[in-house]
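What you see is the complex with one protein chain gone and the rest in place.
Labels for the chains are A, B and C, by order of writing; each one numbers its residues from 1.
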């Protein structure tokens, strides 16, 4: 059984009634509950727990980590980011959600600014499936819609994804690469755009479906490092 | 005219007679001299100059930066790495040479460990051209050889390159992705494997040819940022 | 000087007054005239000429071929398609325009159906620049608009492009990968979406700019084959 840890900075839900109305126990609980129903072993972790809930022990039991953050990216400790990074290099999967495009861990993995255009206007988003044969698109039709979304627009300053699964159309006139697959080290990374905290997006079945598909895709077959090796003894004779 | 700055940590040449015999004025001088002959405006910069020779003014006049380092990666100041990174996001090109796979700037751009296998056994390397139509392969045949090389072997822990131009064969039994193209931000990055300090590799015409081709490929058409933009005013009416 | 041949099936212009009003001498003449002004050596070729205007001699003098077709794809002779294919494998560039997504040569190069969604409703298209650092995006801003366009929508059944330069937003609700770069053999291929025959799209400066940029990007450094080779004599001794 794939073991998932759903991480959330869990701040908006405490300070904003509108957010609390949608996610009473926090976004992490909504995500973890759905993943449990989908057949995964899901736990949660949040910013204000010791080590942000991401001890070595927790990560050692995590196959895939989902990450939601927005207002407190800078409060995430650098040594914990490094710990997540190392685990990912060994094979752990990472699902990066919405505003976590600006999290320390995602920017570290991308090697770019991760800048983008944005607008809060509760506009319609239509997410088009670009690679219908990809496992992350399993069960979807040609597209699905988010009735009210925060807009993210191109140029999104990321490396070109290894596979681009979704492109969003926005009512206000922009487009966005909304589902982006990356291999980094032995780990797999999926960036998924939807998820603004003031809309009930993580209660939407298509969004839940994509997250479950992405967890399955990102789960590692092995957790092992790729070390520096002084290969002193050649495999073949040299200088014959 | 494309403006190049050839950066070198310039330490091996000071402490190791064998290196000094090959590069009396430093690797940077050999590279810059060849680039001048090839029609570029080339200057040099080294670790022990103020700001490592990479002031804002120097970077503002640099279209493409070449980088060689090995024993002193950790002495490169983080704020200078950040300055190079920002300039690259704006469009500057970067040619990363040999042991600079482990430089701060390359690891920052890759988002991986950049680990690899290695061996010093003065063995033969044969660099095969995988994409003969690519501008960086201009003027080369099916392959070229380096008579005595330090070996770098796979698994090289990098993101899959946007374009893989060269693969090396080593006498001792390994292979390596030796010519790797990346787009990062608006800047272009080329990793080129050859160049150990105890061999006269940067005097070899094929190696010089590749570096010149890579500089031409990496030169930007524009130097401009991709900022975060609050696109408050939609381009289309919302909520009709 | 880069030598371009602008190919056009040149039928709509003969049978449809509306098209003739926009392109009195044919789409090929508009494209070739603009490329000449941009500093290229441009000639034209059309379907109803002997060998469709694409003799061995013409192709031997062509660095980059631009291709527009729509109603008569099936009339293009298979042996001429093969001739263009072979020349492309050797290094010639190919710019595939709009409805030529369904041409024999493009489908042959893609190895997929090249199917898509489409609609003729004279709607607005906004073409977003996804890779501003790419040479094909030189001189463009964040986006440009086509006031009245035929819509092409995803899923566009192509292999994922090596580089995705543009994504289109359509007024009617769709998105499309509008600028797609491919390396095939030693040749470079660029698919560019705009160009319906009943709108004056090839008179628009941004469109002309992109085509000129693409021609420059696709021009080969060498015209040479990659043959099958019986490498009977090994480079290294076997069985030591």
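By definition in this document, contacts are C-beta pairs under 8 Å (C-beta built on N, C-alpha and C of every residue); 3 or more make two chains touch, one makes a residue touch a chain.
The model shown is predicted, which means the values in this text are computed figures rather than measured ones.
Peer 1: Can you tell me which of B:25, B:82 or B:142 touches the chain that was removed from the display?
Peer 2: B:142
Peer 1: Could I get the residues of chain C that touch the absent chain, sorted low to high?
Peer 2: 89, 108-113, 115-119, 121-124, 151, 153, 155, 157, 159-160, 162, 171-174, 182-185, 226-232, 234-236, 238-239
Peer 1: Footprint of the hidden chain on chain A, which residues?
Peer 2: 91, 126, 131-135, 138-139, 162-163, 171, 183, 185-188, 220-222, 224, 226, 235-236
Peer 1: Touching the missing chain, which residues of chain B?
Peer 2: The missing chain touches chain B at positions 126, 128-132, 142, 153-155, 160, 163-164, 167-170, 173-175, 177, 237, 240.
The working rule: only the chains that are shown with their structure count from here on.
Peer 1: So what angle, to the nearest 5 degrees, turns chain A so that its CA atoms land on those of chain C?
Peer 2: The best-fit rotation has an angle of 180 degrees.
Peer 1: Return the distance between the CA-based centres of chain A and chain C, expressed in whole Å.
Peer 2: Centre separation, chain A to chain C: 36 Å.
Peer 1: For chain B, jot down the residues that touch at least 2 other chains.
Peer 2: 162, 171, 183, 185, 226, 235-236
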